[in-house]
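Selected chains only, in their assembly positions.
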Amino acid sequence: MNGIKRLVLDVLKLHDPTIIVIADAIGQLDGVDGVNISLYEVDQQTENVKITVEGDRLNFDLIKRTIEDFGAAIHSIDEVVSGKRIVTEEETLLERT
Amino acid sequence: MNGIKRLVLDVLKLHDPTIIVIADAIGQLDGVDGVNISLYEVDQQTENVKITVEGDRLNFDLIKRTIEDFGAAIHSIDEVVSGKRIVTEEETLLERT
Amino acid sequence: MNGIKRLVLDVLKLHDPTIIVIADAIGQLDGVDGVNISLYEVDQQTENVKITVEGDRLNFDLIKRTIEDFGAAIHSIDEVVSGKRIVTEEETLLERT
Amino acid sequence: MNGIKRLVLDVLKLHDPTIIVIADAIGQLDGVDGVNISLYEVDQQTENVKITVEGDRLNFDLIKRTIEDFGAAIHSIDEVVSGKRIVTEEETLLERT
């Protein structure tokens, strides 16, 4: 099935709710096979997390609304995979040299 | 089956009981397939450990209570995976550059 | 089937449309199995992305036109794979020493 | 089968007996599938080794007694895996950044 297969989002959130609550909500959305939320910076009021969502025909608007409903904001879209199968980004010779 | 599939927790504990006792207890909880407890810092009174739990429909409250019953405290929730299958967090091009 | 199997492109784009819109469009082109768009630099007006396309008999002109229709420009073609199967570029002894 | 599946121990031992003799003894204990003993520091009287034991329902007390019977001492328990299957500890985004 064609469509968005993977999304990697950089998200700023409040401490509350925890990433468990947000992961649980995204994990139940239509088209989502699984979601990984990883913490990478903690401040007094907020924390920065990286959200990786995989599935078939991912609905970005629905995922965005779900994230924002928890008072969190998408800071940037860092990676998108679309098509019939997942294509991974690999380090090229140019990047290595 | 939907639900929380993996949890990575940063935990502060007393030297006693050992991580063997705590791993054994978490490993027997409902929904838990396996648990890994790895030591990363040892102080005079306490030690810091990283707890990785995998399974189906993990019950965070139950895991938290089990950890706290041993006099240990969850310092932060570093990673959560939810959905039908485990999605891993991969280093993006943006992080590499 | 013979033909271009993988293309890695360095592309400069405006913030709008997002990489989701562009990935979705490329992912639906003839011959495309999948596409990965990864962000690596963000400026005030523009952003630099790396586009990896895989498939059979990829049509570069069609992919190029699709990218340019979104107001983006191909800065360089960093890697191409052609033939009956994908051949990966591996670090040689000479590069390591 | 539930229980302790892997143990990583930091052990201080005398030069005699060799790690071959100790590995042979641990490898024959009930529940042990295999044991790896790796040397990492050699001093005049002693040597430091890392012992990794894998199996089903590992009996820590039995393993500990076996190690101590050879005049060696467990310096710390660095990793424990428990449950129905082995869960590996993976580097998190937080550790990488």
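Brief remarks follow.
By written order: A, B, C and D. Residues from 1 in each chain.
In the analysis below, a contact is a pair of C-beta atoms (placed from the backbone, for glycine too) under 8 Å apart; a residue touches a chain by one contact, two chains touch by 3 or more.
Just so it is clear, the structure is predicted and the values come from calculations on it, not from any experiment.
This structure file shows 4 copies of a single chain, while the whole complex it describes contains 7 copies.
Simple rule for what comes next: only the chains that are shown with their structure count from here on.
Of all chains, the one whose CA centroid is most distant from that of chain C is D. Note on interfaces B-D and B-C: more C-beta pairs are in contact across B-D. Taken over every residue number at the interface, the positions common to chain A and chain B amount to under half, indicating a different-residue contact.
Spacing of chain B relative to chain D, judged by their CA centroids, is 21 angstrom. If you average the Cα atoms of chain B and of chain C, the two centres end up 38 Å apart. Among the residues of chain D, those touching two or more other chains are numbered 92-94, 97. If you sketch which chains touch which, the pattern fits none of the simple shapes: not an open path, not a single ring, not a star, and not all-to-all. Pairs of chains meeting the touch criterion: A-B, A-C, A-D, B-C, B-D. For chain C in complex with chain A, the residues that touch the partner chain are 8, 18-20, 23-24, 26-28, 32-39, 42, 50, 52-55, 78-79, 88-89, 91, 95. For chain A in complex with chain C, the touching residues are 2-5, 7, 60, 76-90, 92-94, 96-97. Those residues of chain C that touch chain B in the shared complex are 38-41, 50.
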